[in-house]
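Below is a structure I'd like to ask you about.
Note that this complex is displayed minus one protein chain, with the remaining chains in position.
The block that comes next holds subunit A.
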Amino acid sequence: MADKQLVADSVVLLEIYKRAALLKANDERARKVILSGQIAMVYYSYRGQEIIPSVMGEVLRDDDTICTIYRGIHDMLGKGFPLRELWAELAGRTTGSCKGKGGPMHLTYPAKGVMVTTGIVGSSAPIANGLAWAAQLDGSDRVSICTFGDGASNIGAVHEAMNLAAVWKLPTIFVCQNNLFAEHTKFEKMTGGQNIAARADGYGIPGVRVDGNDPEAMYSAFAEAVARARAGEGPTLLECMTFRFFGHNFGDDDSYIPKEQKAAAMEADPVPRLRARLIADGVATEAELAAVEAEIEARIDDAVEHALASPWPEPDDLRFDVFAKEIAA
């Protein structure tokens, strides 16, 4: 299969916007549903980081895999995770993708390549290498993505994984979403060198820092990393600069984020920015985009309704899926 183009034209940008609009609307709904008391869950909002996974979803194929983290619902939706299975899992129902056993931090959907969601910082990276090794063994040009945050760039697992990917020349793409805060701590305060992409030099692999909120820059950087991996040229580390709008976990007062920094980031919200640009450039009309957004809202309505109407698991379900064979009652 031919490589995707390396430059995002207006057609691609419109598709990226459609994905980003879904991600944004889904995050807004999640926060609303929690506040209304309809679903109680631990939630790590990704609002503000939508462009990165929207670009990834546009470049990747279904058979490409992704290992993501607790702040990862945007990555999964970008990869094509279906809304009904997602929302039913968030609601802890049997119709959820994981039958209610995983929840928001362990969402899984292999049919779209969403193989692992981990709640352990940095642990997406070593596992992504195994999926990349399998691609090599299969003789396939599929690629293996792992996403993680700036905080994870300081944990050993990520470094072990980058080194192994380098020496085995694996088709792993390390996508660091640098949202400038590791939990409550400023990126610059706890990151030696203050440049994650530069750490790739230590492993002899390409490291690229890119504005993750700029769809064209993000597209080119990511498409190039994918093209390299598909061609058997090995891994890439991407440091995608972004910002999260709503703190570490939803409900934290984010008093550790300077007010001006947050205000400036929200002012530069990448999703409405892309929307305005598509209209200004004549790629789409206001009415066309409003129709896209209305359809997204309707799909989310349907998914939430479906989730809340679905049955809860039974206590006996604890015996199943621990091992392949059920545990005796």
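Points worth noting:
Operating definition for what follows: a contact is a pair of C-beta atoms (placed from the backbone, for glycine too) under 8 Å apart; a residue touches a chain by one contact, two chains touch by 3 or more; residues count from 1.
What we mean here is this: contacts and distances are computed from a predicted model.
Of the names listed as "ABC transporter permease", "Pyruvate dehydrogenase E1 component beta subunit", "Spermidine/putrescine-binding protein" or "Ligase-associated DNA damage response endonuclease PdeM", the one that matches the UniProt record for the absent chain is "Pyruvate dehydrogenase E1 component beta subunit". Residue-wise, the contact with the chain that is not shown comes from A:Glu160, picked out of A:Glu28, A:Glu160 or A:Glu216.
For the options A:Gln136, A:Thr185 or A:Ser310, the residue in contact with the chain missing from this view is A:Gln136.
Here the missing chain is touched by one residue of A:Arg31, A:Lys99 or A:Lys186, and it is A:Lys99.
The residue from A:Ser123, A:Asn179 or A:Thr236 that touches the chain not shown here is A:Ser123.
Panel shows subunit A; residues 65, 67, 96-102, 106, 108-110, 115-116, 118-120, 123, 125-138, 144, 156-157, 160-161, 163-164, 167-168, 320-324 of it touch the chain omitted from the view.
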